[in-house]
Every structure is written in C-alpha cells, then in structure tokens.
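Note that this complex is displayed minus one protein chain, with the remaining chains in position.
The first chain written gets the first letter, and so on, giving A and B; residue counts start at 1 in each chain.
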Amino acid sequence: MDDDSKVLEVAHLSTYFYTAEGVARAVDDVSFSIRRAKTLALVGESGCGKSVTALSIMRLVSDPPGRIVSGKVLLEGEDLMLLPESRMQSVRGGRIGMVFQEPMTSLNPVFTVGNQIMEAIRVHENASRREARERAIEMMRTVHLPSPEERIDSYPHELSGGQQQRVMIAMALACKPTVLIADEPTTALDVTIQSQILALLEGLREEFRMAVLFITHDLAVVAETAHDVAVMYAGRIAETAEVKALFRKPLHPYTRLLFRSIPRATERRKRLDTIEGQVPSPLHFPPACRFHPRCPLVTERCRAEEPQLREVETGHFAACHRSEEIEGLMK
Amino acid sequence: MTANGKLVEVRDLTTYFPVKKGVFSRTVGYVKAVDGVSFSIERGRTLGLVGESGCGKTTCARTMLRLIEPTGGKVFVNGQDVFGLTPRELRQARRRFQIIFQDPYASLNPRMTIESIVGEGLVVHRIGTRAERRRRVAELLESVGLPAEAAGRYPHEFSGGQRQRIGIARALALEPVFLVCDEPVSALDVSVRAQIVNLLEDLQAKTSMSYLFIAHDLNLVEHISDDVAVMYLGRIVEMAPAEEIYDKPLHPYTRALLAANPVPDPETRRERIILGGDIPNPMNPPGGCYFHPRCALAAGCDGCDRAYPPLMEYSPGHWVACCRPGEAPAAAAPAAALP
Partner (left out) sequence: MTDVRPAHRSYWGLVRREFMRRPLAVGALGAVVILVLVAVFAPYLADDAPIILRHNGRIYFPSTFSYREFQTTDWAQFVDRLQVGDWVLMPPVPRGPGTTDIAGFLSRPSREHLCGTDDLGRDVLARMIWGSRISLSVGFVAVGIAVLIGIVLGAVAGYFGGAIDIVISRIIEVVICFPVFFLILIIIALVPKMSIFYLMFAIGIVGWTGVARFVRAEFLKLRGQDFAVAATALGAPALRIIFRHILPNAMAPVLVSATFGVAGAILTESALSFLGFGVPPPTASWGSILSLARQYVYEAWWLTAFPGAAIFMSVLCYNLIGEGLRDAVDPRLKV
C-alpha cells in the first residue's frame, strides 16, 4: 500500500556564491532523495549549506551573488532546474511548500494572517475571496489554531510564536503540496511548543501524504521525526541512511563525534566529547576530505584524496575512506 | 560566606516592570517577571535554572547581579547584601560576581581589541601596571584555550565558540566566586557546545566558583548542574538535585517539560505528554496556580484555580509548588492534548 517512490530527487546539486573574497562553495555536489509520506532530515551545523540547499531546490537563491552551478532537482520526475520562471512560481507554494525558522520575520506584519493564508491560496488557484477565506479558516483548523473564525483577522504580532508557526504551516500547506520543506521550523520555539509543532507536522504528513524535507541541527529532533537522514558538512553530504541505521552505527567520524558531544541525561556527569577545531568557512574549505583537519582517524590518503559518497552498507552511504573500520576504531 | 555557609542566597526576589499607557504614561499594570524567587547555592556547586520564554530566568539572573533594579527581596553574595550597597560599593563588589552572555556576537565590543575587552575589569579596578595586565590577559586567554596573540585582534575575526571563550576570559579576570551563565551555549553549534561546557566544568574544578547555569536544553542542564530549579511565569515550581528532577519529577509542568524534550535515540518511544495551550501572558497570569489552565491534573483538583500552592519541601532537598505533587495524569485522558 505504501508507495515508497521517490517524490523529490536531488542529484549533484551545486550552488556557489561569488563574493569579493572568493568563491564560497556553499552546496557542492549534493544528492539525496525523499520518499512519499516520509521525512528526510537534513542535519548539519551552521555554515554546512543545508539552508542554501533548500533555497536551491526552490530556486530562491539570490543571483548575484549566488548561482546554482549544476545539478538536477526532480519533482515527481520533472526537473525543476529546467523550468521557466513562470512555471517555477506555480511550483513554489503549489507543489512545494516551505516553512521557515523565524515566523515573526517570515510573516508580513502589515497584513492579517487570514490575508496571508488566502493569498497563498489565490495565487495558485482560481478561488473567489469567499472560497479562499473559508479554505483559510479550514486550514487554520487543520493546524489546530484556536477559534479560527476570529483569529483569521488577527495580525502576526497578536499571536504567540507557536501560533505564528502554525500560521506559516497553514500557508505552506494551503494548496496541498506534494513536498514540504521545513527549515528549522522549531529552533526558535520553546520545547513544549516544539513538541506540539512536531506532532502537528507528523500528523499532517500522514494526512496529506507529503514528503517532508526537515532541516535542523538538533539530533534529538531528528531521532524523533525522521525516517531518513542526510548529514551535511562543509557543503557536502557526509553520510546518509535510514534513521535507525544511522544512530545505531554511524559510519562517518563527524557523525560519530556529533553524537558523542550531545549531553544525554542518562549518562550523567561524564565529560562531553568534543570535536577539535571549528567549522571551516565556505571560502576556505580544506582540500581533499573537508573534515580531515578535525578527524581523529585522519590518514595521508584523507589529506590527498577526497572521499566520494559511497554505499558502505545496504542503503547506508558515507563519504569516508575508513568507514569499514570505523566501528573498531571509534566507540 | 553567609551565616549558614552558602555562597549565594536569594530571598523572595521580585522584579516587576511597570506598563505605562496614555499621554501621561500612567502605570496601568505590571509585568511580574520575577515573582518571589528564593534559592541558595553553595560554594563550588552549580544551580541550573530552566524554563521557557517568559518564565523570568534571565531577568532573575540579571536582577541578582543588580544589572536590573529589583523591586523587592534580598540577594547575598559572599556575605554581602547586594541590594544594600551604595553605587560605589557595588562597583567594587562586582569583582566577586560576574556574568557570561548568550549571544557571542553582541557581548563583545566590536571596536575594542581582545586585549582591551579581557583587561577591562583590571583597568576599571586599577589592578596592576600595564605590563602586568598584559601578562594577566595572556594568561587568561591561555586558560580558556586561546593563543596569547589573540589579544591584538578584533572580535569579528573569531568564531562564535571563540568569542564565548573570550567572554569567559573577561569574566574570570577579576577572579569571581560566583558566575552567572546565561544560556552560554544556546547560540553555538552543537560540536562547539561541548568544548565550552567542558571548559566551564574545568574552571569550576580549578577555582571552586559557583555557577548559576541558565539554559532551556534540559539534557545539558542535567549534565552540568548539581541542583536544578524549574521556573514558570516568574516563580519556581520545582527545585531538587539534578538526578531527582529527571528521575522523579513532581510538578506537572516539569513532567511536561521532560516529556517534551526530544531524546536522541530513534529506538525509544518515550511517553508523549504533549502540553497544550500557550505560555500565558506575564502581565495577566491566571488566578490561583499559574499552571492550572494547562495542567492535566487540574480537572480533578479542588483549589488549583483559587490559591497558588506554596513551595514546600516534599522530600529532603526536593521542593515543589503543587497541591498534588508526583501524581501522573489519568492514562486515558490526554487532557493536555492539542487544543
């Protein structure tokens, strides 16, 4: 019954920024795919390129200074990179919905929330004002906003952070898109509100059978919500696998170190493991393996030859020369 | 030290912010940011302070250091009554209590060199000659893991984690006995957080400083704290040693907080108590117990909506402000489901 087909396929996507200081290879040969009604979490720290990846898929990268240099983005088989801008506009919001991190700055403060949801509807479909308003109220109910008939005429600043995020989700889903891209949707929210929003997104994913690209830096959130995971580092995918396989046996040193540096309440008061050094700037990525200056398993080969993303175990890909031996070398 | 050996003692701290309206700025109400908070910290120990937005944890910390003027209560640090000092005495006393901030990009003056930033405390209190200060700054930078030649540079040349280290070095310059850590790692990358947390723990082991550690990441707070206090809308609802808060949470809000906390393990399916509703407006808190509109136990409880339950010692060292501490909500009633 489950149609496990790939709804969104990203192949060899590269987005570079041409600045006065040099070329920033923000996204460099990135490939992954999302299955229908499943969530793919794109995990990474700041500067790894995950947000730029999302913007590239939507073709929202400012040109200049950024440019999508190469790659394909197949939405149900159709390559978005080849579409003319007019067709792309109907894709945005219509077939791919996007939710951003800061609801307060993503919502227009001078329009009511109802207005903004209705706009999302009317831009894509030929609905009258009344129909759009009814559908907006319906969407607000779907995202569990209390008293939608009254709230629809509120302004964003009259709502709490959690409510604003629900409005953003309502806008993104108003046209029942096939794919939802959520860029750190709960990072700015309190933890109790976060769990509400995560539960909401999960429910909506099931109901609308959407493929979800969930961008985050929080591994705990990944464990709770994702089916598949792609770990990004310095503009490239370091590892990708199903979530249980990734957590059970990470095959890339970066992923392992990341897991070890998270404090867990169950292992109390032991010293946290750290990753030496810091995340490199996109203008000066290290040569060959981008992680090698910080890697405890670094060898000469790592300094000379860039590892490609390869299938180390079934369905589990890693870009590391030493993935096979990692289980014995790192705890 | 105060009479009973505690390095830091806070009694009934209140901070109210008046809300003014109208042409003549009449005071129409108060935001009760901190509404009667009491706790103490012993030398060398860490108290973690957790809560969500509007709970008052940052206001509480800044008021304790008198960076915000208090409305009431008393704070004793190292035996001194912080609120009773004259401005001059206060400036002197500040040597003993310091603070590190959340935002590494706003907490360092972009126009000053690292040398000036870290040495500012020494300059203000006229400690040492120029040469001695330079040496001390170099020492401090090394003790936080930065090279001595960082002193000649400017903040924008450093990453977030490095800036936090600089902020720590600045706070340490005056050899404080009490350090307030206001969400020091929330704005940092995951891989860098551990570095800073380890650094803080090492420094505490070396100097026996006491910490007030504010954070919203419950796992992190468990890791670094000896005791934990949970705040909700300006009041402490539960306070206990760290392990007890995690293993035996008594207040329904604490349980909801823990339940909402995602666990980095896809295999475990933890109990999902989704707390419904939003955090109330601090200007207009609910009557009775502040938490009762969202509380799963409130349905069966009698006095929750009338009187605010006092903070009582339920078991040794474990305080809770609830009329039904420790009770789990009825299994069949996710009364706190999505509204």
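The criterion applied here is as follows: a contact is a pair of C-beta atoms (placed from the backbone, for glycine too) under 8 Å apart; a residue touches a chain by one contact, two chains touch by 3 or more.
Nothing here was measured: the structure is a model prediction, and the numbers come from that model.
Only one of the listed residues, B:170, B:193, B:292 or B:318, touches the absent chain: B:170. Per the touch definition above, the residue from B:43, B:74 or B:95 contacting the chain not shown is B:95. Seen from subunit B, the chain kept out of the figure touches residues 62, 65, 67, 90-92, 94-95, 98-99, 101-103, 106-113, 120-121, 124-125, 145-147, 150, 152-159, 162, 167, 170, 174.
Criterion: only the chains that are shown with their structure count from here on.
Residues 45-46, 144, 146, 160-163, 190-196, 198-200, 217-224, 226, 243-244, 247, 257-259, 261-265, 268-269, 271-275, 278-279 of subunit A are the ones that touch subunit B when the two sit in their complex. Subunit B contributes residues 52-53, 159, 161-162, 189-195, 197-198, 201, 216-220, 222-224, 242-243, 246, 256-257, 259-267, 272, 274-276, 278-279, 338-339 to its touches with subunit A in the complex.
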